[in-house]
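Missing here: one protein chain of the complex. Every other protein chain is in place.
Note that the chains are named A and B in the order they appear, and that numbering of residues resets to 1 at the start of each chain.
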Amino acid sequence: MSTFASRNAFDPADVQGNILRGYHYGRVRHLILEVHHAAAARRWLGQCVSGHPDAPQITTEEHWTTRPASCFNIGLTYFGLKGLGASKASLASFPTEFKAGMAGRSVKLGDIGESAPNYWAEPFDDPSKVQLIASIHADDLVELDRVEQQVVNAGSGAAFILHTARDGWNFDTDHVHFGYKDSISQPRFIGVHDPDNHADGQPQAPIGSMLIGYPTEYQGIRYNIPQPDVLGRNGAFNAFRILAQDVAAFEAYLDTAADELLDHPLSEELLALGAEASFGPDVSRREAMREIVAAKMCGRWRNGVPLALSPTTPNPEHEVSLTNFNYEDNDATGCPYGAHLRRANPREAAIVQRAARHTRRLVRRGVPYGKAFDPAKPDNEERGLLGNFICASLGGQFEALMCDWINLGLEDPQITGSNDPILGANFRETSWFHIPLKSGKNINLQGFPRFISTRGGAYTFLPGIPAIRYLASL
Amino acid sequence: MSGNSSWMNSLVNRMATSKFFNYLAGHVLVPYWAWRTPVYAQHGGPRATIPPGDNMQRMMNLILPLKDKTAVGRAKAALAIASNLDEIYAGLDNVGTVHFARFVIIENNMCMISSYDGDFSNYIRDFVAQLGTVFDSVVALIEGGDDMIPTKENIDAFINWVHDRDVYQIPDTATDLLRYGTIGHSAAKADGPDDLRLMPRALILQLHKNPNSLLGSGYRGYPGLSVAQIRHKMGLGW
Partner (left out) sequence: MDEQDMPQRLVDAVIADFPDHAPGTRPAHTIGLGVTGYFRGSPIARDYCIAEHFQGHNVPVTVRFSNSSGSPVQHDGWSDARGMATRFHLQDDQATDLIAMTLREFFSPTPEDFLEFSKEARPRPVKPDPWWRKILDMLQLKPPNPDPYPGQNESGAPGSLDYANHHRSAQLAALDAAMLGAPVSYARATYNAVHTFIITAPDKTKRYVRFFWQPVAGVEVTDPTAPPVDDYLQGELRERLRDWPAEFLLLMAVGEGGDPLLDPTQAWPLHRSRVVMGMLKLIEIPADQETFCEKMSYNPGRMTRGLEMSDDPVLAARAQAYEVSRKMRGGSPCPFSKG
């Protein structure tokens, strides 16, 4: 038994269920609530962890044999903890970035220009109103409505003000806007049963990289436990983000880049003559080149096949693993150094900040929102992703990833100074993305705009079950 | 400039640089205006911005007052560094983003001065992960440092503690002085009116709050490059 495993012991009944595993329901609804009547809100929280028939029960990490009709979880912002009556000393013991809130850390996250918090949708433009985010996962709207009603009825309707409800749905199984298959790979944890158990060529993460109070991947470093201990332990932090995706701009850029690349003297290094046949029946060279651009920017083909295992076609002759790959020998002729996937998680590839290796891993749980984009009938409706980025330290993981790697690109000198081509805070005038080729040359893509903008969000604390009882007892 | 008041005018002009006025300004006017128009003490270190060039070769200037202000105390600090060179060199190499780092004792302050790429918290967190015990032995010699030990188990608090001791950086863009830090004035108002002639006072009041400061963001001989980019391009590996 490794040292981590021996120090990893936690009781699944103490931990909210949305941290270490995905629920895989078709729909999600996030209720954005403000505490109206603190005592009523506290009482309701107690009901949520004590089997009260009229209150939705918080889903825990406990193993289930039959899947419930819905799962229910809550996150609290700094203002939420304050609104519930947490003591000054307790509030002060939370990490700086959590106290500042997502809006307060906007520049670090690349939330600038039209993504700046003052342009966020209500109520996110006034962070003091975003106090409790209650998330309902279910397969159908009737169940979402039923649980929402339970929340609205809390404290005879007096506990909370419901500012907005944000619905997400998997409109096309696991595909998200921009057409990529998503929800493929998540960190696996030492000592935590993983039903999927996909090998992924990476060390398993210690539980302390997600849950507060355990050893982390950083040797010897423990993130501070918010006080009192019962409140902080077994909790996690979450960056909830509403990320609007500009599908029309993205598809238009694929056109532009494909045309540019077909004209490029090195185009055959990217797409050998006739190779488009492997992309599917009747796929033109231009269509194949569009898919190459989409794949190079992401690190996966849109069908999920990783470039690292299938560098030239989305349809490899022999089936490849979607998760078990690496960036061997620091090679980037398959997956570029700057591809989204590789920036966000360089796996075993060399990184500049060796001390930080594997310390910035996140659990990502995102569900799309908005209607699927129809290229035949382009519209300007907002669509995107309701993302949850979960970790034990927002500063050490989520923010570190966003400000050093997604933007800036410090992890490899060959991408330093550029931003993530898909998620980055890009500007048309200055954006660049290198596609390294086998010949040792690079093709440089330029002129792409920011494709993903922030419409709202909040840093939340996902308290453990004893912590919810503690808050209820205040 | 004829006229009856011209002698008075030249007298007043001379007064501006007189010892008397300097004394009055420093000892009476500054405290008065600091009370009348208070400003926030701005945080140390560079401000967060998005352009990559702003995030390379950022400057850290930590001023850490030694507890023991005798030669013995200074020697202890010198020894804490000298006896841990392997730890410090390996640690800085593994942090990967540090251009230069040096430790200097000035007037019974242990000063840690470095130039680094990327985010300050990430730099400090990685550094502590690499050499927490060395940090502990240094921090033990510093006023107000005891609560931080062991630094590895107080990482969030320690990063804040270090940040608070990084000196204030006067902005290169002078008008930033008017925009930020004035309590209940200007920053909240979308567009003026301002009084540009109050710029010197804005600087004075900020330096009243922040006695130590870095004057501007500092000169760089090859701006915009990270450590690893230089090592990569010069064939040194990274």
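Basically, a residue touches a chain if its C-beta (ideal position, glycine included) is under 8 Å from a C-beta of that chain, and two chains touch if they have at least 3 such contacts.
If you're wondering where the values come from, they're calculated on a predicted model, not measured in any experiment.
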Considering the entire assembly, which residues of subunit B contact the chain that has been omitted?
-> 1, 5-6, 8-9, 11-13, 15-16, 21, 25, 29-30, 33, 49-54, 56-57, 172-175, 178, 191-201, 204, 216-217, 219-220, 222-225
Given the full complex, what residues of subunit A touch the hidden partner chain?
-> 112, 417, 419, 425-427, 429-432, 444, 446-447
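Everything that follows uses one rule, which is that only the chains that are shown with their structure count from here on.
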Partner subunit B, residues of subunit A touching it in the complex | 95-96, 107-108, 110, 112, 218-224, 350-356, 359, 393, 395-396, 399-400, 403-404, 407-410, 412-414, 416-418, 425
Which positions of subunit B touch subunit A when the two form their complex?
-> 48-50, 52-53, 55, 91, 93-97, 117-119, 121-122, 125-130, 132, 152-157, 159-160, 224, 226-229, 231-233, 238
